[in-house]
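A quick write-up on the structure given underneath.
In this view, the complex is presented without one of its protein chains, the others remaining in place.
Labels A, B and C are assigned to the chains in the order they are written; within every chain, residues are numbered from 1.
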Amino acid sequence: MKYDLLIKGGRVFSPQNLGTVDIAIKGDKISALGNFSNGEAEEVINAKDMLIFPGIIETHAHMLLPLAGTVTKNDFYSGTVAGAFGGVTTLIDFADQKKGSFPLEAIKERINQADGRTVIDYSFHCTLTDINKKTVAQIKKIIDMGITSFKIYTIYKEDGLYVEDGDILKIFEELSKLGALVTFHAENESIVRRKTKELKSEGKISSNFSLLNKPAISEEEAVRRVILLAKETGVTVLFRHISSAGAINAIREAKLSGQQVYGETCPHYLMFTNKVYHEKESRNFIVHPPIRDIRDREELWKGIYDGSISVIGTDDCAFTKEQKKISDNFFEIPGGIPGIETRLVILFDEGVLRRGLSVEKFVEITSSNPAKIYGLYPKKGTIQVGSDADLIIINDKKEFTIKSDKLHDMADWSPFEGRKVKVKLEVTISKGKVIVKNDKFLGKMGDGRFLKRRFGIAL
Amino acid sequence: MKYDLLIKGGRVFSPQNLGTVDIAIKGDKISALGNFSNGEAEEVINAKDMLIFPGIIETHAHMLLPLAGTVTKNDFYSGTVAGAFGGVTTLIDFADQKKGSFPLEAIKERINQADGRTVIDYSFHCTLTDINKKTVAQIKKIIDMGITSFKIYTIYKEDGLYVEDGDILKIFEELSKLGALVTFHAENESIVRRKTKELKSEGKISSNFSLLNKPAISEEEAVRRVILLAKETGVTVLFRHISSAGAINAIREAKLSGQQVYGETCPHYLMFTNKVYHEKESRNFIVHPPIRDIRDREELWKGIYDGSISVIGTDDCAFTKEQKKISDNFFEIPGGIPGIETRLVILFDEGVLRRGLSVEKFVEITSSNPAKIYGLYPKKGTIQVGSDADLIIINDKKEFTIKSDKLHDMADWSPFEGRKVKVKLEVTISKGKVIVKNDKFLGKMGDGRFLKRRFGIAL
Amino acid sequence: MKYDLLIKGGRVFSPQNLGTVDIAIKGDKISALGNFSNGEAEEVINAKDMLIFPGIIETHAHMLLPLAGTVTKNDFYSGTVAGAFGGVTTLIDFADQKKGSFPLEAIKERINQADGRTVIDYSFHCTLTDINKKTVAQIKKIIDMGITSFKIYTIYKEDGLYVEDGDILKIFEELSKLGALVTFHAENESIVRRKTKELKSEGKISSNFSLLNKPAISEEEAVRRVILLAKETGVTVLFRHISSAGAINAIREAKLSGQQVYGETCPHYLMFTNKVYHEKESRNFIVHPPIRDIRDREELWKGIYDGSISVIGTDDCAFTKEQKKISDNFFEIPGGIPGIETRLVILFDEGVLRRGLSVEKFVEITSSNPAKIYGLYPKKGTIQVGSDADLIIINDKKEFTIKSDKLHDMADWSPFEGRKVKVKLEVTISKGKVIVKNDKFLGKMGDGRFLKRRFGIAL
Partner (left out) sequence: MKYDLLIKGGRVFSPQNLGTVDIAIKGDKISALGNFSNGEAEEVINAKDMLIFPGIIETHAHMLLPLAGTVTKNDFYSGTVAGAFGGVTTLIDFADQKKGSFPLEAIKERINQADGRTVIDYSFHCTLTDINKKTVAQIKKIIDMGITSFKIYTIYKEDGLYVEDGDILKIFEELSKLGALVTFHAENESIVRRKTKELKSEGKISSNFSLLNKPAISEEEAVRRVILLAKETGVTVLFRHISSAGAINAIREAKLSGQQVYGETCPHYLMFTNKVYHEKESRNFIVHPPIRDIRDREELWKGIYDGSISVIGTDDCAFTKEQKKISDNFFEIPGGIPGIETRLVILFDEGVLRRGLSVEKFVEITSSNPAKIYGLYPKKGTIQVGSDADLIIINDKKEFTIKSDKLHDMADWSPFEGRKVKVKLEVTISKGKVIVKNDKFLGKMGDGRFLKRRFGIAL
């Protein structure tokens, strides 16, 4: 058989270490693993001494998200192009039910926005904000569409996102019969509201006060509460953007007791501490939950090692510096930072090269785990015969400096500006086609397809 | 010295077993323990073969409580007389802040109601319902008055009792500097509200559906949440009327981890199961939280043995059968049952005589523990020289049958109607004066005094 | 490239589920995974609808073991042939230091016995029985030879196998610097000796008393003690033939606390209960430790699911019925039963087909885990390009009945005689050569090679 594309001589992690082996691609699938001669394929990429991973699955990013009176600058084209430069070959964004409307409408609207615009495959999580009979009635349809993960906020009442405990329990009772995953933005609505009121009344509204607004206990409490309700009903849950040691401990204990609970964190919680709120551009680092102290950061790393953290999302929000300057009142500054393109090199450099994270673990938390948890495995998230040929080729011997003007998203800054890293993405392959090579984008708008997802499988 | 009163020959538990020893009283105090001749006292009570305990401290009862459009029938006279027949020599009732008003006003009003009416010493817990600056400012004054325990509801929003998490945290932050105890009616407001709505919409409003309204998880969740916030701030908390195994487990775990957390339960949770809701007079057993299943009941007993339950309160609400018939809709039936008079014999008979509870433990949970927790020890709650001569003399060889028409409160029924017990109260002594003897009340309205309490001491 | 052998159309578990994929073999290695046409290989095996696993690694079997005055009947030829029919492609047997002699001598002797006789690759664990300076001095040499696992007995003083705590600690102190694994036969010498004395003095020597000789506490105690000493020194340990719930709990707790501890159990502990000692042929079931009650058996299965048990060994001892009849005194009956050939079908049938064990877990505990723990991975224990082509092809749709006269070892009976199973081994491939097919042995004496093992890797 003549293959379409041969990747020769790379060190392949599927995530397991497959040693040095050639990958042969036919059409959009991995067709064979072995040792092949150049003549056996139409095109050959020499990956000698390079690392080859399954493409990154971004499960937490926000294209065209309306927030704080503005909208994130990435649309589904620019966002997925930036992703491709960050090794991302699958995007799962969000479709947020609007209060008073229903989830299927939000899903339709978001598919309309994405359709024909993404350069990689995509899907959505469905955010539920208004739990009534019709909402509940739509859930089965949503799952049948291939949207098998939901999101619930335990905060943001004013913004119409907050879901109260009784409704969470209701949804859990429904989903326990169906099997889908529920992901959470878990913070305590009441505690944060009280703190907000106090800070505002005391005039503490500049960015350096932002940490006081959302104490760690507000995250830990919400996480523990959701875990308890999930245990009661047998539902699998995942916690988004975990930022605190207390929340990690809660997840760890639940896992040890045998409950199916997952944690996600983001590069900014792993790389920074609350010092950022005392620096000049503190406004840029307004994120929710906030970046905490060094003990929290170290516990997050520990969580990766021990499995309390299963997934790295970026929570990418491409806000420009201008957008971040909307107000000097941090309550009015849009929360969120760009990251979809930098996660790969940042996490590999800090995690694998500096902190001794194994390469296998890196691939698990960026690709295999999200594929399994979100129902894409083994189509995505692994390098094996028959899987989609979504691959990235990494050079762990090349040093470069992150500069925001070289990045491909619509934000004009990066939290990692100026950071030197010793790893570089060489090639991104999406469904058998090279879409990034030599720092050039070679893909095509609209090549991404909506993915019908199955239920996740337990890690 | 000539003593005023001598109690001779009883088996004294202080709570510790002091063996057979005479108690000599002078004025309102215990003056000596030893072996005295009849001539050494003005009056002698022969207590041969009897048990002598420090008087019971009722820390959970409701005189003149407005509820569901009606009011509990006991006022501070009838309620404390009934208490005296149940071995109660101290009452701590509640002063509930009204929404829009302030706690000190409630306290004044309640002292006015009680003053000159009680036959035994009394105090109040202060219920906080509206956490604002003025409320917070009053806390120190309240403590200085000798009211060192508070109560917070995590439920009953419609009734103006609910306090949300942010306000609980605020109060905890304040109290952590002062040292007072916070007691909780802990149920999840949102879960119960959702269930209420569902039951009402489905027409499930007869008493036998009441259990569905408040699932055990709603108690366990609230207990765990409050424990977490208390741990964060270092405040000591006590949970009222614990009804479920899950809540007991939460308290037990917190205690094992070294946190200062106490549990209270009530005789009805220890004596009944949810079968009561399937019997003819199920309406009478409407209480909050509801009586649960046999596994919960047994876990409550286990909690007494292992210390997870430290106090037995009765949650006494003297509603008549007529009052309980206000409506056939259980949501409109006043919740609560009478119990201040029957607790002594019910708990001794079931606990000590049938389940092997030690006499020492009985005295601890009815007298010494509440005295310590609520800041009355060693004035109350112990039999030692210098303590108030609040004593009860018990005959554990006399059998009788509980009949509501022989009880002394204003309710005209008892949940324990017709139950045979093998123990009887012979004498109640309050501050050196015999107030119950030979089934007669010998005390005087107004002999009770307001108690200025100190901070509690750790068990 | 022309491959030597192609296995087409099987469902491959590496242990991970690779789906339906062809395996191409060149020489003794797996050369490629993909979809290949028949013409691409010299020889083709059609494995349609079959399951393909990496060959089983037997880490606990005894060829030519002198015991109780007799010797196990399998030599390294007959034992490995029987193994091949049981899907075994690697054998790690034991080289037991004799008291007064040194480990290297034992290793040499055992290699002599095996060399040129095995039909599959082999290695030895080194049993240490006499801990003195010279023994300690040899350890590094032994490891350099590729023997990276040791065995210690905490019992059998009379037989010269017992190593006392001080010597275990000494060995641990030495090995903590080197890195090797220590495996244990863990029972309490003193408890068993005391019980033995009592039973003998009371004349309780028939097989049905054998259980009294070795109470479960004697295993649990020894396991906990070794875990503690291992924790103190940082050494990795594995417990052989775990038989009791208490021992499983000890291993589970140690693992949860982060210690590197592994458990092994054997098919007979998973399949039988102590009822066997009350049946006619109870003498045949004399094993050490004994088979315990149903609660223990179920806890062992639970241990497989939760990872407390990482490896299934057979503890194969090919004693004939005649040998088992040496004496009516169970203390004199050679302990051990045959099992190397039956493990595959017994464990797959009971575990996967009846108890819902996943196929992946089956492959882990029989192949990948032992390969990792004992330093053979990824040469053995996985199906990936570059690994040894040690494979088995399984038909999970064929039913047959185990009959000892159809088995290939030198024992003339099987504990599983007459059991119906719904799975059958079709083909065994060792280093690229088909050695079992159509119930025929096609391999060659001496094709097995001594394996130089590395240190294990953590699971």
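Going forward, a residue touches a chain if its C-beta (ideal position, glycine included) is under 8 Å from a C-beta of that chain, and two chains touch if they have at least 3 such contacts.
If you're wondering where the values come from, they're calculated on a predicted model, not measured in any experiment.
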item	value
For the chain not depicted, the shown chains it touches	B, C
Which of B:V21, B:V223, B:I291 or B:L451 contacts the chain that the document leaves out	B:V21
Sole contact to the chain not displayed, among C:R11, C:H60, C:H125 or C:R224	C:R224
Candidates C:S190, C:S206, C:N329 or C:T401 - the one touching the absent chain	C:S190
Touching the absent chain when the full complex is considered, from C:G19, C:P66, C:G116 or C:G166	C:G166
Those residues of subunit B which, in the complete complex, touch the missing chain	1, 16-21, 24, 31-37, 256, 306, 378, 382, 384-386
Contact set of subunit C toward the excluded chain (per top definition)	164-167, 169-170, 188-195, 217, 220-221, 224-225, 228-229, 232
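Note that only the chains that are shown with their structure count from here on.
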item	value
Partner chains that subunit B and subunit C have in common	A
Closest chain to global C-alpha mean, per-chain Cα centroids	A
Classification of the subunit A:subunit B interface as same or different, half of numbers criterion	same
Chain whose mean Cα position lies farthest from subunit B	C
Centre-to-centre distance between subunit C and subunit A (centres being mean Cα positions), rounded to whole Å	43
Where subunit A and subunit B are represented by their mean Cα positions, the distance between them in whole Å	52
